[in-house]
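For this depiction, one protein chain was excluded, whereas all remaining protein chains were kept in their positions.
Up next, chain A:
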């Protein structure tokens, strides 16, 4: 299936209103999807200090707000992440804490609050097995937490090698290798040589590695875990790759190298990028637009190259802060969050 040949468009399915301030992030519950009859669930978090849980009705196909998680965080909730089982939701807040919420279906209960960061927590990520959690902050540190029984979370590591705010943390999709990106323009890879949980900074991807020249806002991996895309205030997307076999052997560190830079497509900061299961990269930027990219079919001596598949101008009335493809099989849905206070659900479809 060559996507470039199909006449595709991004169709707005629905606009989810309710937040009273900018929406910073969205996260799809990993276990819900259309295909197996379970209703898709989406979490959104906002400058209004709340998290909203949205669900799509299987009958009417329309989305509604199921519940609002409020009166816990006292400041902006910057991002949220579902555990792999979909049973827990972690919320990162400017109030310096990370909330852990238990998903009881129509209700959520805050079962734990992780403290320790000196100031705003920017991002939270679960590892593939749900045994570890990572958080990061403007205090320049990355924390790794062990998930224990009885709703206990133990701080396993405090990693302080970034020289500025850490914007996002993201665990590798299959291995317990942690990635962080920062206001210091670098991406750091944190690896534990033995399984003793001693994490070290194994690699820093900076300007000398063909890295970004300004703040790096987010990281996303392809399904196989051998490639990642990063986006930046320098208005480029960068594609990086690694030797996945070497990485999976776990014997030594498998370094990441720069494969490709997509420049000239964005003229404002790119806040978010997400790699879909079928290899479509979506970006959300400060020019209110959403863009989709796919790898070029033409072989290149220099490595992979990417083409712009489509650009959705005025996707929102203001900056697009987060874009996320829905998980699972079935129809390709996209969720976006914006400074305009809206969450939107999109569908990639062939033009009629």
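A few notes on this one:
Here, a residue touches a chain if its C-beta (ideal position, glycine included) is under 8 Å from a C-beta of that chain, and two chains touch if they have at least 3 such contacts; residues count from 1.
Following the convention adopted for this analysis, contacts and distances are computed from a predicted model.
Looking at the choices "Calcium and integrin-binding protein 1", "Aspartate aminotransferase", "Aldehyde dehydrogenase domain-containing protein" or "MIP18 family-like domain-containing protein", the name in the UniProt record of the chain not drawn here is "MIP18 family-like domain-containing protein".
Looking at A:176, A:295 or A:319, the residue that reaches the missing chain in the full complex is A:319. When you scan A:28, A:54, A:94 or A:221 for touch with the missing chain, the hit is A:94. For the chain left out of this panel, the touching residue among A:47, A:211, A:284 or A:327 is A:47. Only one residue from A:66, A:268, A:311 or A:332 touches the chain missing from this view: A:268. From the options A:19, A:52, A:117 or A:138, the residue with contact to the chain not on display is A:138.
Where chain A meets the omitted chain, the residues involved are 22, 47, 75-76, 78, 94, 119-120, 122, 138, 165, 167, 183, 214-215, 233, 268, 286-288, 317-319, 339-340.
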